[in-house]
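Here's a structure for you.
Of the protein chains in this complex, all but one are displayed in their positions.
In this document, chain identifiers A and B correspond to the written order of the chains, with residue numbering beginning at 1 in each.
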Amino acid sequence: MFGSGAMTNSINEFDAADLFLVTGSNTTEQHPLIGTRIINAKQRGAQLLIIDPREIPLAKFADLHLRQNIGTDVAVLNGMMNVIIEENLYDKEFVTTRTENFEQLKEVVSKYPPKAVEKISGIAAADLKKAARMYAKADKAMIAYAMGITQHTTGVDNVKSCANLAMLTGHLGRAAVGVNPLRGQNNVQGACDMGGLPNVYSAYQPVIDANVKKKFEEAWKVEGLDDKPGLTITDMMNAAQQGELKALYIMGENPLMSDPDTAHIEHALSNLDFLVVQDIFLSETAKKADVVFPAASFAEKDGTYTNTERKVQLACKAVNPPGQARPDWQIICEISKLAGYPMNYESPADVLKEINALSPSYGGITLERLSKGFGLQWPCPNIEHPGTAFLHKDKFSKGLGTFMPCEFKPPAEMPDDEYDFMLTTGRIYYQFHTGTMTRRVSILEREAPEALLEINPEDAKKLGIRNKDKVEVSSRRGSLQMKAEVTERVPPRVVFSTFHFSEACINVLTNSAFDPVAKIPEYKGCAVKVRRCA
Amino acid sequence: MKRTRSVCPFCGCGCSFYILSENDRVVGIEPSPENPVNKGMLCVKGWNAHEFIHSPERLVTPLIRKQGELVAASWDEALKLVANKLMDTHKKYGPRALGFLSSAKVSNEENYLMMKLARAVFKTNNVDHCARL
Partner (left out) sequence: MKTLAKKDINKILSIWSQKHDVLAPTKMDNGDCIFSAFDEKAFTLDYKKPPLSPKSVFFPQSEIIFRVEKNRYNEVVAAKKALIFGLRSCDMMGIRQASSFMSRDNKDIYYQARQNAAATVVMACPKAQNETCFCTTTLSGPVAKKGFDLQLYDIGDTLLVEIGSPRGEELLTGMPLAEMEESQAKQKIDEFLQNAILTIPEVKSVIDAMNKLKDRKIAEKVWDDFGAKCITCGGCAFVCPTCTCFNVYDHQQAAGEGIRLRAWDACLYSGFTREASGHNPRASQASRLKRRHEHKLLDYNNTDIQDGLCGCVGCGRCSDYCPVHIGTLEVVKAITG
């Protein structure tokens, strides 16, 4: 498309945008300090366009809220582009000078006139037109999206469609204008940047590139680095189930709760010869391990973290780890030494020096600079470089931006006569991810102590479900009981719940069908049935 | 009372705060007033990020599964066991039989080392984390 997976803009630029298209992001609950900037922007007169099936808290402030059927994002975005081209609202200069493949885009989106999109998405043609005009006509329009866009079997297509829309309207490459995927964890950006991915070394240097391989072999003084991409987490679980993956070393993750189709993950993990888990708590996954290493929490070690706007920030050790717990970096060094490859780092600062030397976009992000300020945004190739607030200013990192039009494909599993509801999943404000940390914070646990199944009043009435009644929700993969929350937050025929609570972790039900390219599972839509418990 | 600069451990906003500690115990949080991300503000999770650190449920010793149960073990024993198992698996089934899951919760340096461990030591690109989840 146009570059690596990261926000094109900085968080501060939200204060200058005059239209926000928020889709698949419950921003005030999941990125509160970004969400509040949108609320404030709205109050200073910016426009807010939301595309989300749920009535998220931000919807109260929306000028227009399109509630599409789950998994129909490509159709909706194509529909908007159809209107924009049809009504000549696209940025011709930008399209001519900075993009390629426009004709192909035009051809594909021509198949998505508003009336056709209405049939697929449930969004009234008139509303779609209004949305398209709002977005196209805005001067500084910013798209913010999160897992509601990516966690689909068409996740990559959804992302491409957002990018197509931004390129078509020239809403890229300026301050307060761009496409911003909001990253869900404090260092998910950094984990990607550091090469915690099967196909790249740090700073997205491909493992298949012979020069890159040679560079790392020389720097690390090893031979025979693997030059084929490895397995993604999704593939690893499948390989474990098939007996091809024998040993798994998990640091600070809880796949038994966070991955789709718990039964499948449980089977995969138990099929391993050897499972090592390194964590701060005995997570559900750690309970299955052969060896558990006690790790230090964020407050007990030095290190750097990269936020959603590509900003690397320093965190320092405040207290000692409890008992014999050790920082993750020390544990890894010990294992490496015992495996015959001594890693001689005195401190994380030594590791950062190596990162600086081997990762071009992190070249100038040194400890010294980080300690003297509030962080640096990559790309920051050398120590004179001030860092980069927004990407793609004059040209895209890959030169011309390529339109990559996509056709609409429905979710892998659609409701039918038996499993007649669509289940969508996410997080709530007071809990975080699999709850290992937040469920041990008394105030947060008091505010949100249990899993709830959101169900529309219309459906609840039909099924004889009252607020807080216990319900059973089942998919083809499993069954759970939890209390119902009868609310118009979800549209009819859609239910919502979370994966925070091990007592009723929604991933027992979710579908492990995944996007063929990104291998991201379809957490945002699968078929379930609901009944009131006797 | 000591103040140590830190970054919130929850979402990707990257709000910066100081950890207040006293007698090696975290006693509170003070948001960074000037950090451009949060400018002295935090959400409910950030403001309350101090408590889980000292949860009595923290892991405080390595554990090894013996006769089906996870029991406390020394670092020495646990580290050796893991290193040997990983080396044996590598020898017996090849690098592709090993998998490493890095973490969106640990530091850049630790993520870097995890991928280096996978790639340089065990010669496998089977390294990933939960970005997709």
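Note that in this section contacts are C-beta pairs under 8 Å (C-beta built on N, C-alpha and C of every residue); 3 or more make two chains touch, one makes a residue touch a chain.
Worth saying up front: this structure is predicted, and the values here are computed from it rather than measured.
> Given the contact definition stated above, which residue among B:C11, B:V26 or B:L59 touches the chain not shown here?
B:V26
> Since one chain isn't shown, list which residues of chain A touch it in the complete complex.
28, 32-33, 35-36, 39-40, 43, 60-61, 371-374, 429, 442-443, 446-447, 468
> Tell me which stretches of chain B touch the chain missing from the display.
Looking at chain B, the ones touching the missing chain are residues 1-3, 5, 18, 20, 22-23, 25-35, 39-44, 46-48, 50-51, 55-56.
Criterion: only the chains that are shown with their structure count from here on.
> Roughly how far is chain A from chain B, going centre to centre by Cα mean, in whole Å?
Taking the mean C-alpha position of each chain, the two centres sit 19 Å apart.
> Can you tell me which positions in chain B touch chain A when the two form their complex?
2, 4-16, 19, 21, 24-26, 32, 34-38, 41-45, 48-49, 51-55, 57-65, 70, 73, 75, 78-87, 89, 92-93, 95-133
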